[in-house]
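Here the complex is missing a single protein chain, while all its other protein chains stay put.
Presenting subunit A:
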């Protein structure tokens, strides 16, 4: 800790900070382009030049590039007073000699660092009369729009894309005065973090293409800090809306979760709220009615069938929504559940109970090694970005996975021996054989043998892909490492943004109770909010549809369940309402609407209309409930408090241990997903258009194909799925035979299917199919 001076103003700095960094921290309006808090200094733009006063008599002052200058005690800089201003004006003037001067049609304008710096340096007229250098713009897919002429070669984009996010399909081309930044070929980016180019680029070279067609200047948008509702990390975002619609999503920098960035699912997936088929008005039996009428109708139905009511929410909805619906269910003597499938509930609760000292994103970035189990990128992309920082720092990352995942591709390129590919049914066994004690020689991976005591390793699992036995195996592995004097942090990526909050509530409202009641025909009226019990991946529910006389769906996407509903109510999205979400660490994060959409309702509105509880009373009651449930007093919703996961979920890791069938004569179904494939984000049109997998195709490893004697000429039929009660399930795809595609990154003995394909065939994720149930059919023609 020391201090230096800028224009006589005192600036405190920490050792290791550079002058620019310390000045910005101190709130000084210091100009810069290429420096970035997360990406560091590059010295590429010279915009941060200041004049350093001489220390000794007889010396001259000199110009210093402050982002590369380590702060030293007692130094005196001139920012506005010296000749630095003149130099910076020259820097900007030089950049502006080839700027296309197209601010009126540039989406960055108003939010543009180049504009700010131009004004800050007092450059006004372009004196240079020569012709401008130009580049062809490169088409970059449906998400990002490129205008290459606006670039000022600050290198922030490649420093983010290649160095920070470890992407390799984008980089710098040509040299000297012709330097430009682009993809190796036309088309969309491969990285799930490409949207951050829009924010890191200080100019309009990369702009948001989804925003482009419904563009508004930044000051016209209604914005607010919100929480991303697309995965269990719960990044802070800043959605901007106008005129009843979402226009764009930016990250909201904060030090607790995502310090600078968000993934493309959070940025472009939130546009599911703009899908053409989003339900935006209430309907009764297909007839559009106003909301009040629909609510009266529902009140009628609920009153009549009181005692035979079920309300089903989903981990994609927040805590307030759950509580409001649970209140309604209790008022009418019905059942409530925040989970559709008991299997998901059990896995989520078990994962939370087994978490140890859950790592935050910063913990992950700064660890000394990591073990990743499952498709992390595709479940919680920002956790993957944190792990990439480890890989970049040369730390060892081991990975065990069954379906293709981008993180494994990165690890594989550098250390193929650190990739372990196996069917999930074998995971428990493999994890137990990981040699933490460094003694056994069997199953070799002598994990972290070279780490000194006291180092910290991170273990991350993907809860929906793991059975409870393999979670226990991970937990035991922690113990083994701890015995070696290593610090271990174990966390799980969960399914659903508010999975933790849902699991907390489900202790009181178990999903099994509701599902059993439905199966026993004790439920006449089912209200569904955000869940899709008759659509993707919930085979157990389908046979129950016919006993349900009234299906009320309260949702914001046109899900298969909504399509067969009797009554539809339009639900606000997370950006459009107030709520509380609890992330994978147990972090309690409140959010408020960024903009409002006329005509939509929230669950709290429903509670007010149906059971007459006022919003104020509701929130007060909810606050007390959460306090009792979590044992936290002085509850805050700003994300600074975490649940104690261990006590909160105590005893829930034992529930329903499924016996694992490691039978060699079976194959296992695994989910084939990608970073845009979450429940809600898959309704976002632009994002969904770059989905890498095909539906109604079975992806498998060449060895599996050989074993099953499959080839390009044959198709595979999966046969009847068996559910818990062996109920017959009628699915369109059951009798259908699917062509196959070979993929080296699917584990042997696994069949990887997309959400839609899973839905068609009716199998659950991780279902085990005996080989004799499969049939191979020759392709016609």
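Keep in mind that, in the parts below, a contact is a pair of C-beta atoms (placed from the backbone, for glycine too) under 8 Å apart; a residue touches a chain by one contact, two chains touch by 3 or more; residues count from 1.
In this text, contacts and distances are computed from a predicted model.
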Checklist entry - Which one, "(Fe-S)-binding protein", "Hydrogen cyanide synthase HcnC", "NADH-quinone oxidoreductase subunit I" or "Regulator of SigK", is the UniProt name for the chain you do not see? => result "NADH-quinone oxidoreductase subunit I"
Next on the checklist: Using the document's definition of touch, tell me which of A:41, A:118, A:149 or A:194 contacts the absent chain.
Outcome noted: A:149
Next on the checklist: Among A:102, A:163, A:417 or A:627, which one touches the chain that has been omitted from the display?
Outcome noted: A:102
Next on the checklist: Touch as defined at the start, partner being the missing chain; which of A:136, A:288, A:564 or A:712 qualifies?
Outcome noted: A:136
Next on the checklist: With the missing chain put back, one of A:14, A:73 or A:243 would touch it. Which one?
Outcome noted: A:243
Next on the checklist: By the contact criterion defined above, which parts of subunit A meet the unshown chain? Give residue numbers in ascending order.
Outcome noted: 99-105, 109, 131-137, 147, 149, 173-176, 178, 180, 182, 212-217, 219-220, 243
